[in-house]
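Apart from one protein chain that is not included, each protein chain of the complex appears where it belongs.
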Amino acid sequence: MTPVVHVENLRAVAGGRALVDGVSFALSAGRVLALVGASGSGKTTTGLALLGEHAPGVAVSGRVAVTGRIGFVPQQPAAALNPVRRLGGVFREIAALHRGDPAELVATALRRARVPADLLRRYPHELSGGQQQRVVLAQSLVGDPAVLVADEPTTGQDPITRAEVVDELASVVAQGVALVLLTHDLDVVRALADEVVVLRSGRVVEAGATADVLDRPREPYTRALVAAQPRVTVPGDRPARRPRLELHGVTARHRATTVLRDVSLQVGAGECLAVVGRSGSGKTTLARCVVGLHPTFGGEVRLDGRPLPRSLRKRSRAELASVQYVFQDPRSSFDPHRTVLSQVARTAVRLRGSADATAEALAELAAVGLDEATATRRPAGLSGGELQRAALVRALLARPDVLVCDEITSGLDTLTQASLLDLLAALPCAVVLISHDLAVVARLADRVAVLHRGDLVEHGSAGDVLGLPTHPVTIGLLGRSMEGTEEKRT
Amino acid sequence: MSLRRYAVRRLAIGAVQVLAVVTVVFLLVQALPGDAAVALAGDNPDPRRIGEIRAAMGLDRPALDRFGSWLWGLAHGDLGVSLVSGRPVVAFLLDGLGPTLVLAVLALVLLVPLSVLLGVVAALREGGVVDRITTAITVGLHSIPEFALAVVLIALFGVHLRWLPPTAVGADLLAQPAVLVLPLVVLLARPVCSISRLVRAGMIDALASDHVRHARRLGIGAQRIRFAHALPNALAPAVQQVARTTDWLLGGVIVVEAVFVVPGLGTILVDAVAARDLPVVQGLAVVFAVTTVLVNLVADLIGFRLAPRSVAIA
Amino acid sequence: MRGVGALLVTVPLLLALAGPWFVPDDRTRGGPFMPNSWLGTDFVGRDVWHQVLAGGRTVVLVALLATLLSYLVGVPWGVVAAMSRPRVVDDLLMRPLDLLLAVPSLLVLILTATIAGPGLPVLVGVVTLVNFPDVARIFRGAALEIAGRPALEAMRLQGESWWRTSIVYPGRSMVRTLAADSGVRLTGALYLVASASFLGVGVPPDAADWAVMVDRNRVGLFLQPWAVVVPAVLIVALSVGLNLVFDRALRAEARS
Partner (left out) sequence: GTTGAAPAASAPKAGGRLRAAFAGGGAKEVLDPHLANLFVEAARSKALFDKLADLGPDVSAQPRLAERWEPDATLTRWRITLRQAAFHDGRPVRAEDVLASYARILDPNRAFRAKSSLALVDLANSRAVDERTVEFALERPFIEFPNALAAFGAYIVPAGAEDFAAPVGSGPFRFVSFEPGKSVLLKKNPDYWEGAPHLDELEFVIANEESARANALLGGQVQYAHDLTPTTARSHTGSDRMAIHRSPNSAVQAFAMKLDRPPFDDRDLREAMFLLADRPQLVESVLAGSGQVANDLFGKGYQYYADDIPQRARDLDKAKFLIRKAGAEGLTVKLDTSTAAAGMVEAATVFADQAKGSGLTIEVVTGNKDSYWADTLKNGSLSSFRSGAMPIETHIAQRLLSDAGTNVTKWSRPEFDDLYRRAVSTVDGAERGGLYAEMQRSLHAEGGYLMWGFADWIVGASPNVGGISTAPANTLDWARFDKVWLG
């Protein structure tokens, strides 16, 4: 079979630094090639080069040959949809560019991407994240592209959605499209890819058939990457401890819609409570009620038996220090105008009156692998994974009794993720961990709470919930995770 | 919130606003030095005569009493009669509304395409010569008061070159469209500048956005990208500005009306304030406030359509 | 293009601020609109050059002061409305402004000016009154967005001081909004000051004031154009220059 994609010695340089350095690969129709690697290793840059694009300030050289049309599913699908256009109009516009009956073309593309046709009357903001992703996929599929480039299609999706996306891509490939997959999610790679190219700092570390590379890695880097991947295992039961943080009948709403209904939970000292659920089920809202960022909730949050003021403004320094939060989106939780170090150190200054906050901050940053050179840059100079770690240190400097972590592993490669999980496991405080990744949950959690559309549908020890799930959502989440791990394409 | 419920709620707030506006205007007019009798007496301010005029106008009744009966009339759709001429206020408003509406509507009809065109052209050539020249001109024009621009245009095109009639004196605006050219140019100069700058800024942002980049990848043509994808995003702030311009236009383009002799609402307003003709000022305030409320409502509804996201969040 | 903006700002600004010191005390009066001195005479026979020297300060000061005052009132107004809890405060602050916006600004201008009579403070007040609701609205929007930012929430979780969470961070974040707004706002203030003289508001009709000069001398445009042209060009140069300077600063800031 002749390759439809042929890349030879691709280089991308920005400001004297090589972002991509001598990448070569080829891909035939109906096959899947995965580019894997840590955050910042050059995946997106390579993917854009296939489209003949590059970020401003980046110079690209080398040979890129693509036969036929190429479709692209970008890393953030929400940003790729025009907020003021209904979906239908844009689809008709795209269809008009191709030969054939427009209605037919759109219908086919929607069917292939599993987008219900009645979504066409909506605006992008009226869709869930997963739906947005599928809509963008459908847009790329109109008129049968020869090649599809999908950039991190599963990042930040819950296991059920993630599995759906994998299924969709699989069926697209089955129809003869060549797929270039840019991801750090090895489960997805196993599920979809025929070949894997492992990138590290822009260089190809290892390449070959998926089974060869992932199951019998030759390079130490690849081996480490694969080894660090957590698996969903059913943990054994640990004895319950005296509750530190208690939630009683927490009910929260965003304007008129109730997003949390009568949720009661507890976490003991040194325990880890995992909160899982599909996207939009209310996990972040729950976290914000606990840390005082959603002061209008009903019910009560208690720390060591004493009710915590609902609003951050009413909390004393000690109370502030005792409950800390790591935001879901690390980049937006930093002030872009100040260095990361100075921002991280402020916690120690304000909440503990530390005399040498900077030294303390530097030490803890170093412990999570961030050196001084990195920390003294502004947030824009750090990768997503680095910022996530900095945000964690910022919270930990308060020496909290309760730490609430919202999706802190989603943007990370397996190696970085593993080191972070080790750090969390060693924490003496109570941890509330919000995660889509049940493998992470299984690794850390003592107790698991499952939220579904604002209701607490399951709550118990990790062994019970993960081992003997009773609610269909839990079963769904868990089942899909297992599937993702075990299913392999042949 | 549904569009209709939103509109109904806004209208209810609007009614309260109108009431508040007329109250404020009443208080302000009461606070003006002198009253209608003094103004009418003019350079013959014999106190006895002023007293007689005051009695004839009913100004000797307490202010609250007069305001009360005016409000009572308003509730019955009656705007009262002019203190000075005794003609019904409605007749004044109808007289002035025609010319002002002709000017305002024509200005609006021209304003939107003109400023969009200018803004888009400047944005597509961002940083280029065309962009810099339009920027300098729009900023310069934006700071020139209408009267100064009008003086120059009249002197040049009306008097010196004789290409266009220098005023609209005694003319029927619709029958002799030539008289409208200069007033419209003067009227449009400032709003076109401000709105085209907004469109330009919005367009530049939109052209650099991810969704436009994505649309390009999908192979959509350059023209469609510019006008169907980028432009709608650039229009939302411009629509708000257009709404405010409408208010300005309907609020009587006093200067333009005076310089070009268009007997519209602006002229009536100035005269009525000078004559302290309270019912007429009040009637105008009602018209202005109602228009402002409606125009802003329409702008918000259009904004709802143009930026569905922001309204949903707000 | 480089430096053009600065030049356009400096010349009128220098003339405006330093000019009054160079006006001789014993000014003579001649016939109106005579071409007998450098820039001729104005509508009451005063030397136009002296009037130009003396007349910039009011225009520039009023425009600057009014703009400054609009921000001094409008920014805290909008920020307090946006950040306030309970939200009733927001309504209490913003509803009256909606009301102000529902009265045509011209009506406000004519009525308040007639009530208050002429005088520079009145002019500053009126221009501020017309501008600040708009400023408050813009900055309320900006502050609402900033108040919801995780970065600010993170600072509050860190127990940051009121000064840093309510002033330093929002202030820094609003600089761009401010810079983008202030060029246009200053131009608008200059325009309003100039228009006010046409409406007979604020300054006495024969004041030494660039804006008044444009209005009052226009009758003599055919006899002696300098009395109109020079002050008009100075006003326009000032606004164009200010906008060019602000634009450049904004672009520089965006690049960094």
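Order of writing sets the chain letters: A, B and C. Residues in each chain are counted from 1.
We adopt the following convention: a residue touches a chain if its C-beta (ideal position, glycine included) is under 8 Å from a C-beta of that chain, and two chains touch if they have at least 3 such contacts.
Remember, predicted model here, so these are calculated numbers, not experimental data.
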{"item": "Chains still shown that are in contact with the chain withheld from the display", "value": "B, C"}
{"item": "Given C:G3, C:G45, C:P121 or C:G148, the one touching the chain that is not displayed", "value": "C:G45"}
{"item": "Residue among C:P118, C:G141 or C:G171 touching the omitted chain", "value": "C:P118"}
{"item": "Contact with the hidden chain (one of B:L79, B:A243 or B:V259)", "value": "B:V259"}
{"item": "Which residue of B:L103, B:A123 or B:A171 touches the chain not shown here", "value": "B:A171"}
{"item": "Chain B, residues in touch with the chain not shown (by the definition above)", "value": "32-34, 38-50, 52-53, 55-56, 82, 84-87, 92, 95-96, 151, 154, 158-159, 162, 165-167, 169-171, 258-261, 263, 267-268, 270-272, 274-277, 280"}
{"item": "Footprint left on chain C by the chain that the document does not show", "value": "29-33, 43-45, 114, 117-118, 200, 204-206, 218-220, 222-223"}
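As a convention for this text, only the chains that are shown with their structure count from here on.
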{"item": "Overall pattern in which the protein chains touch one another (line/ring/star/complete/other)", "value": "complete"}
{"item": "Chain A-chain B separation of Cα centroids, rounded to whole Å", "value": "51"}
{"item": "Distance from the mean Cα position of chain C to that of chain B, given in whole angstrom", "value": "21"}
{"item": "Touching two or more other chains - residue numbers and ranges from chain A", "value": "none"}
{"item": "Residues of chain B touching chain A in the complex", "value": "209-215, 217-221, 224, 228-229, 232-233, 236, 305-309, 312"}
{"item": "Interface residues, chain C side, partner chain B - complex", "value": "1, 98-99, 101-107, 110-112, 114-115, 180, 183-184, 187-188, 190-191, 194-195, 198-199, 211, 214-215, 218, 221-222, 228, 232, 235-236, 238-240, 243-244, 247"}
{"item": "Contacting residues of chain C [partner chain A, same complex]", "value": "85, 149-151, 153-161, 169, 172"}
